[in-house]
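A short write-up of the structure that comes next.
Note that one protein chain of the assembly has been removed; the remaining protein chains are unaltered in position.
This part shows chain A:
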Amino acid sequence: MSRPSAPARNRGVIVAGAFALVIALPLVAMLWLSTAPPAPAPRAPTFVLKGLDGSTVESARLTGKPFGVFFGFTNCPVVCPTTMTELSGWLADLGEAGRDLKFYFVTLDPARDTPEKLRDYLENFSPRLVGLTGTAEEIDAAAKAFSVYYKKVPTSSGYTLDHTALIFLIDAQGRWRGVLDYNLSRSAALERLRALLAAAPP
């Protein structure tokens, strides 16, 4: 057998070189990524809604203190009261450390959830839970901004709402800090809330 011709040898070198690149590039990329500073948290969406006293509440004016937002309705039999009860417990657990932390309960059902009804409802929970309402359009805009899904579903006696059941976390500089999802364990929730409080003090 004759030795491989020059073009064949060259092809071998090219293949080996390409192979090395394929292996090496991701490695280099991984190393670079692992040493690069973490990407800054993106800006959280904003809302303009109404407080239960009729005043305008703009999320852009809330910066300086971290907060959370939950979209729900008072005629929600399980998920909303469970979420609010758990959240109230976590806030109690945080104690003094969480004194600046507020959570906004935005009604997705302004037709039935009057400010009086929301006030009564939220009295059941931590005083750091604040009710927000607005016109259907204002609430819809806020829900869209947060990618909150909600949909009216008829029942034999009226209607209920399907809706996103996440608590959105926003830090003191108005940046996203993740969510608290339904049925999160107490320890995981407290960890996320402490991280939220620790994120870049104002």
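In the analysis below, contacts are C-beta pairs under 8 Å (C-beta built on N, C-alpha and C of every residue); 3 or more make two chains touch, one makes a residue touch a chain; residues count from 1.
The rule is short, and it goes like this: contacts and distances are computed from a predicted model.
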item	value
Options "NADH-quinone oxidoreductase subunit M", "Oleandomycin transport system ATP-binding protein", "Copper chaperone PCu(A)C" or "ABC transporter permease subunit": UniProt name of the undisplayed chain	"Copper chaperone PCu(A)C"
Contact set of chain A toward the excluded chain (per top definition)	74-79, 81-82, 84-86, 89, 112, 117-125, 149, 153, 155-158, 160, 162-166, 179, 181-183, 185
